[in-house]
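A protein chain is absent from this complex, but the other protein chains hold their places.
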Amino acid sequence: MENISKEILVQMLERMWLIRHFEVRVMEVHSAGEFTGAAHPYIGEEAVAVGACAALEDTDYIAGNHRSHGHPLAKGGSVKGAMAELYGRVDGYCKGKGGSMHLADFSIGILGESGIVASSVPVATGAALAAKIRGEKFVSVVFFGDGASNQGACHESMNLASLWKLPVIFLCENNQYAVTTSYHDSVAVEHISDRAAAYNMPGVLVDGQDAVAMYEASREAVKRARAGEGPTLIEALTYRFEEHSLGLGRVRRGEYRTEDEVGEWRLRDPILVHEQTLIDHGILTREECDAVSAAKASEVEEAIDFARNSPYPEPDDLFEDMWADPIPAP
Amino acid sequence: MENISKEILVQMLERMWLIRHFEVRVMEVHSAGEFTGAAHPYIGEEAVAVGACAALEDTDYIAGNHRSHGHPLAKGGSVKGAMAELYGRVDGYCKGKGGSMHLADFSIGILGESGIVASSVPVATGAALAAKIRGEKFVSVVFFGDGASNQGACHESMNLASLWKLPVIFLCENNQYAVTTSYHDSVAVEHISDRAAAYNMPGVLVDGQDAVAMYEASREAVKRARAGEGPTLIEALTYRFEEHSLGLGRVRRGEYRTEDEVGEWRLRDPILVHEQTLIDHGILTREECDAVSAAKASEVEEAIDFARNSPYPEPDDLFEDMWADPIPAP
Amino acid sequence: MASNAIYIEAINQAIIEEMERDTSVFIMGEDIRRSVYGATAGLLDRFGENRVLDTPLSENGFFGAAIGASLVGMRPVVETLTSFMWVAMDQLVSQAAKMRYMFGGQATLPVVYRATMFYGGGSAAHHSDRSYPMFMNMPGFKILVPATPRDAKGLLKTAIRDNDPCIVFEDGTLSGAAGEIEAGDAALVPFGVADVAREGSDVTIVAIAGAVPMALRAAEELEADGISAEVIDPRTLVPLDKGTILDSVGKTGRLVVVDPAHKVCSAASEIASIVSEEAFWDLQAPIMKVAAEQVHIPYTPVLERLVYPSAEKVVTAARATMDE
Partner (left out) sequence: MASNAIYIEAINQAIIEEMERDTSVFIMGEDIRRSVYGATAGLLDRFGENRVLDTPLSENGFFGAAIGASLVGMRPVVETLTSFMWVAMDQLVSQAAKMRYMFGGQATLPVVYRATMFYGGGSAAHHSDRSYPMFMNMPGFKILVPATPRDAKGLLKTAIRDNDPCIVFEDGTLSGAAGEIEAGDAALVPFGVADVAREGSDVTIVAIAGAVPMALRAAEELEADGISAEVIDPRTLVPLDKGTILDSVGKTGRLVVVDPAHKVCSAASEIASIVSEEAFWDLQAPIMKVAAEQVHIPYTPVLERLVYPSAEKVVTAARATMDE
């Protein structure tokens, strides 16, 4: 805590509030029918991406998964670009072609979110491979879930990264469930971070509700990676406050997790935790914290206005963006 | 050693000699051009499959890989059927359709060898799942290599098997190399058996040149499996005495492993080791051991005669065996 | 006795009836106990944890486990989405499809993969696959594409009783479609028998899965301008009922094939190639393919709807064959 700059401590609060307001409003406008398709709220898990990305430079890379709004916003991606993408407009990150599950802002190293679980893990490993081959110092971080950790892609990537000492950080967001499946019913080991031993790499178990803890663990892993010492597996213990996905009404919380359990985790809301830290250490006052929240709320409103006013793609755009070196359509 | 029946101790020698003579003759007739295609000699690794299968009943199942001749012979598959398959004849296990990499004798629980590395691991896991669902006592054993252990299929199967406590034994034949790649350059952890911890299952490191050690470790794992206590990962340290595959002349041993290394391992020839054990314990005499060898040598000769005299399939057989419930060819 | 049901209910009933009938049938998939996708509602209560398995997120692992279980006497039904089959192609292709032939007929694999195709609803490129043409190219799967509740139930029941690997491509755009279904054995629908969904004499429209209702709407429009269209639903692509298609073209001399899959090397391509070889002399006009554009599925609805076949596109294609 001592050796963390005030700037970073405050920025983490700003980004958590940004994500929180973004997600709350997304749930509202989605249920109001302003756009359709699945969307997976990151509410409750903000400290994970925010703490990890606070340890990164703009020249570092991240890749993520279907729970996709928090990662790019934590890395500093454009809020307007993210919102416009959800609205399916031309000013979205992906010109409306990707949508919620495929947010990506390559301009600041966001290599994209993957709807197919664990599928971005080898990709992020490859970005790190490029750093090693070229002798450059950038690192890459990949966010994936507890459920995803059971995919072969994770095993193959972790083995490869450790063998070749690649500067990649495997960041497992253990929010306790994969849709309705408890990780105790899907992961055969107690802590996913224990699996790091199977690849001879450090495995770290972190309180994912505490941005400072996330930042410190990530900074350590980034240091290792930049020093050429190889990958780290970080397991962040966190919790999904909302349901798995918007538009999956069929699954009711009560059916697979109790109100009590949800309630207890809500007491450890990552934003409350971090604000308390800032206040206790005299870094911000309650009023200043509230001002941060208000500022981010209006940033999100601006993004919604922007998105609403952004045009939809033109029919001809359908055939654009398939190829870097175009070929005739069949 | 004490509580191993003489019958089993002798049978293990018989099966090792059977495999050894089978492989030596296969190398001869293959280079004489009696049949073509790849074939992967098991010479030097006999104790692994033989020790493991000695712990099984006929009602148990095995599945294997491209290094495929030792597994079915160790399980008690027909020698004639195996040889005729290599010759591509109708009396082969697979009527000549499978060849060396796809030996399979379903009549005694040999679910088949897979040319695609690690691909039979989920299949064997599924046979064990059937035992659990039906509440039956059979177990399944899957043989795979050190190279194969890096495939995602192993990770997913081990996690599944441990979660559901399936009666399957993951038997990793660590013969030190995958073609020309040392396992130190492909497996990020020192011992593959250490990976068992990542799935909360026992991992056992065994001297794969010692049939008795293999039998004891396997018997223990089978006991656990039948008792419903779940899977075991066994890593057998062994060595491929010959080259990776017949017909891969391009790869010369000297290029990736030294003559000295090969020489040292040859001193621990699993047949020498086991014969010494039998003689030391007064179970067989040198002469009796030689008689076993001679008997198996002639069994292999008979199989070769049988194979040579077995007819090739008829052209119409091309369209047979596609479907259990046939449909018209398109 | 017949009753009314929607497509997703018909699937649920097929599973229940076959699990009741045969204790070797069990079902596995992700979050099926709580029926996240709707087709497995009530199964856990009825059949218990031993026969209704929630799996970890490891498709290659559990698709393969289903194969292994089927080899030793079980009849697994696996629930998935088409888009999750890519991670399991190892087990699907190298084991399920190839095993029986490779082992000279020793292996029998009565395994059924229920793969839902979610497309048309803003699911974007990762969740909108219509991949049956790729599986048609690989020998070893019986491939079913039900377009009605009756066929969704009947083909699934037949698949569960069939002794070969089957893939049922369930069309998500039809989940809510209602229709009449039978119960028990009366509900069984045979493989390799196309359904003439509408009789006509001027042009043959072969339509697959979600394209069938489009083709029927198109046929009504065409009738308005005096064009009589025959609509054929193959129902199963492997085996394919060539006879019914060839006979119809023999009558009409004109063919439009409508396929929601990507058009290159599609089922439509295959059917067109068969007709151009085996019914060439009956043809009085070029064979028209109406299939998905060769781009990925864009998220934004304004673009997504342009990708797939539509009644309008079918009408235009059918008219074009008549103008010749």
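Chains: A, B and C, in written order; residue numbering restarts at 1 for each.
Convention: a contact is a pair of C-beta atoms (placed from the backbone, for glycine too) under 8 Å apart; a residue touches a chain by one contact, two chains touch by 3 or more.
Predicted, not measured: the structure shown is a model, and the values here were computed from it.
Across the entire complex, the residue among A:Ser78, A:Ser100, A:Ser157 or A:Ser245 in touch with the chain not shown is A:Ser157.
Touching the chain that is not shown, out of C:Met214, C:Ile245, C:Ala261 or C:Val315: C:Ala261 (per the contact rule at the top). Here the missing chain is touched by one residue of C:Glu180, C:Glu278 or C:Glu312, and it is C:Glu278.
In the full complex, chain B makes contact with the omitted chain through residues 35-38, 85, 88-89, 94, 96-102, 114-119, 147-148, 150-153, 178-181, 185-187, 248, 250-251, 255-256, 312-313, 315, 317-319, 322, 329-330.
On the side of chain C, touch with the chain left out of the figure occurs at residues 60, 83, 86-87, 89-90, 92-94, 97-98, 101-102, 124-126, 131, 133-134, 136-140, 238, 261-262, 264-270, 272-273, 275-278, 280-281, 283, 285-289, 294-296, 298.
Within chain A, the residues in touch with the undisplayed chain are 61, 63, 92-98, 102, 104-106, 111-112, 114-116, 119-131, 133-134, 140, 152-153, 156-157, 159-160, 163, 320-325, 327-328, 330.
Here is the rule we use: only the chains that are shown with their structure count from here on.
Ranking all chains by how far their C-alpha centres lie from the centre of chain A, first place goes to B. In terms of their C-alpha centroids, the spacing between chain A and chain C amounts to 36 Å. Between the CA-based centres of chain B and chain C the separation comes to 40 Å, rounded to the whole angstrom.
Chain C has residues 55-56, 58, 60-61 in contact with two or more other chains. Counting partners per residue, chain A has 150-153, 185-187 as the residues that reach two or more other chains.
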